[in-house]
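Heads up, one of the protein chains got dropped from this complex, but the rest are sitting where they should.
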Amino acid sequence: MMKKCGTIVAALGLAMIGVGNARAADPVRIGFSLPITGIFAPAAPSQKNAYELWRDQVNAKGGLDVAGTKRMVKFVSYDDQSDPGQAVKIYEKLIVQDKVDLLLGPWGTPHHFAVAGVLERYKFPMVGDTAASVQLRDLKPGYIWFPTSALPDEQGKQLPLLLKSLNVKTVAITTAQHPFALENKKFIVEGLKANGIEVVSNSDYPLDIRDMTALISSLKQANPDAELSLSMTGDSVLYTRQAKELGFTPRVQFVLVGPAATFFTKIFGDQVNGLLTMGHWSPSQTKWPKAKPFYDAYLAKYKEPPDYLDSALSYEACEITEQAVAKAGLDHEKLRQTISTETFDTIDGPVKFNGVVNATTPTMFLQYNNGVFEIVWPKSEATASVMMK
Amino acid sequence: MTGRIARAGGIVTAAALLAIALPFVANNYFVGVGFTLLVWIALTESWIVISGMTGYISLGHVVFIGIGAYIAALTWLVLPIWLILPLAGVAAAALATLVGYPCLRVRGPYFVILTFGLSELVKYVVVNIEAALAVSGRVLFGAPGVETLYFMALALAWASVIIAVAVRESRFGSALRAIRENEEAAETIGIAIGRFKAAAFVLSSIIPGMVGALMIMRSTYFDPLEIFSPQTSVLIVTMAVIGGSDRPLGPMLGVGFLILLQELLWANLPQLYMIVVGALLIAVVVWLPGGIYVRLQQMITAAAR
Partner (left out) sequence: MSTQLLIAALVAGSIYALIALGLNLIYGTMRLLNVAHGEVVMIGAYVAYWGISLLSVGPLVSALVAIPLAAALGAVIYLGLFRRAMRSAEFMERIEGNSLLVFFGVSVILQNVASLLFTPNQRGYRYQDEIVHFVGATVPVNKLIVLAIAGAVCVAAVLFFRMSTLGLAIKALIQQREAAALVGIPLARVELTSLCLGFAAAGLAGVLVSMTEEISPFMGFPLTVTAFVVVILGGLGNVLGSLIGGLLLGVLETFGVALTAPSYRSIMIYAVFIAVLLLRPQGLLGAGRSRT
């Protein structure tokens, strides 16, 4: 009997040591949702890839540094079917049911807005990424932050300045009927007026447009110095293709969303040369030592370059989270404090938040130049000067 | 007939009482799932009032959801929520009244395509209105939490089932069914088919309008391209058909089944969920007309023998 007791006690003791060790090696669980199905499905891979690249890099180094202890990173992710309502449900599930340690952002502005409410309710801090709208500024600061600097009001101020520096006097604008495009148009038109640049043509078109012949023909007639195609991914492709077919080649061509995505250059190759687009990251920026290594690592792992907007922002969100957790551990209030006040060193340079938005990274524009997007504006951040025809 | 309504009402109220208990025992995640369930029940039960009963399949029901959502987005922070909800229902009913008469004179497959065209037309009109107003997406700050929304959804689901049962058991419902079986004959025996169809159409639009308001309160973001998505219309039809669009219990089965399936398949292969839904729909239509409800009934009757 005594011997049996002893064995049991010994077994229990060993078990407890085992449990103790297991607890120390518990992975850090990070949750998020992405549109794996639904209309935004094409956008998900660039974000997913960035998240997974970061996870693999961190785990290769022995794990995430949680205020001194290294723990492996494990993702808990779901498909939100491109529906912000689903995203709300999923993030609640992640917090309440799966009890994850950290959260990363979903894809897209509406989804971030939807999730912001959840974060606020559960007092769970999360660094957002692929969202950009002036309405972000109206969000109550505290549990969500946005590293993007591609906010429409800033772009509306800066783009006219860029155009002015290129001696552009007349501009034609075509805008997709999509919230982000329309938001940008509002501010860009204001900025153009303020800078004395004439808008000779200004039309909107439905997002599912299949033929831009009439539209581009009228642009040809207007003959502007610069054309601003405030288009979203699908219609950017259509515009770029048909502009070439119809022989419309203005001196300056800006395309809002699309060129920065990987598949765009796959489809068009060197036709993309000279296109201006929004974005605030480039591997050519030597001021940011982490930029090129990220580009190379992504290219090596996925055999294609990263998306200059979505992939870069997603990776930055991971970096910021990583650095904050190293300092503050997993406690929500401490994390919140840290993220709100510290300056972070990311592939996009230093990032410090003021309230909800990024206060350090300036709004920039990119131009495609033989295989890589260079930063061409503002001059202080430029990695190359603007290529002109 | 009153007895049947009373009994059905009793069962529904009992179920509702059970459902009321949910938020107090389960965590917010399950309350969220409950919300989704209730919302789809409200939508499908409302849909069968027109499409199940008259046979006029509406493939554009999302237009009522969208209108209700738009009204809610427009009046957000201007009106209190208890005013916004009914107003959303009224707006949807107004649209149904406006288009009901002319649209319901069109029969069969034409009606199906027409409702689809109508919902797309309204979608693009709203998109253009928003563009003209220079509005790009509306955020609804300060929306109520999931527990409050859950109870509102519960009320709407409960109401939709009562309406569906009451319509089915009433003379109005018999007239609708007569229209479904043979419209010319119904007209001959004196049924005012135009008015009855229009009435059913309007009745089927009210709750979806209010549901629209609830849905954007949940996602806190209004974007016309999303809220008017034709996929919602198709899902309503799918859930109702799979469950059985003939009797009020059918859609609830369809909704429950599909949501359950979604919960199970979500985490693994999401495309698989859609493929399974597609296959289910085909299977039900080809091999199980009447939906799961009818098959269940047959099984129960067979077992009872």
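The chains carry the letters A and B, assigned in the order they are written, with residues numbered from 1 in each.
Rule of thumb we're sticking to: a residue touches a chain if its C-beta (ideal position, glycine included) is under 8 Å from a C-beta of that chain, and two chains touch if they have at least 3 such contacts.
Remember, predicted model here, so these are calculated numbers, not experimental data.
Engineer: One chain isn't shown here. Among A:L102, A:L215 or A:A291, which residue touches it?
Structural biologist: Considering all chains, including the one not shown, the answer is A:L215.
Engineer: Specify the residue from the set B:A69, B:A88 or B:C103 that touches the hidden chain.
Structural biologist: Only one of B:A69, B:A88 or B:C103 touches the chain omitted from view, namely B:C103.
Engineer: I need the residue numbers on chain A that touch the omitted chain, in ascending order.
Structural biologist: Listed in rising order, the touching residues are 37, 39, 41-42, 44-45, 174, 177, 203-206, 208-215, 217-218, 221, 233-234, 237-238, 241, 245-247, 263, 267.
Engineer: Considering the entire assembly, which residues of chain B contact the chain that has been omitted?
Structural biologist: Interface with the chain not displayed, on the chain B side: 55, 57, 59, 102-103, 105-110, 112-114, 116-118, 120-121, 124-125, 128, 131, 234, 237-238, 241, 269, 271-272, 274-275, 277-282, 285-287, 289.
Heads up, the rule we're going with is that only the chains that are shown with their structure count from here on.
Engineer: Using the touch definition up top, name the residues of chain B that touch chain A in the complex.
Structural biologist: 27-29, 32-33, 36, 124, 127-128, 130-131, 134-137, 139, 141, 143, 145-146, 215, 218-221, 223, 225-226, 266-267, 270-271, 273-274
Engineer: Spell out the residues on chain A that touch chain B in their complex, using ranges where they run on.
Structural biologist: Checking each residue of chain A against chain B gives 36-37, 78-79, 81, 83-85, 87-89, 92-93, 96-97, 109-110, 113-114, 116-117, 121, 133, 135, 138, 177-183, 186, 204, 206-207.
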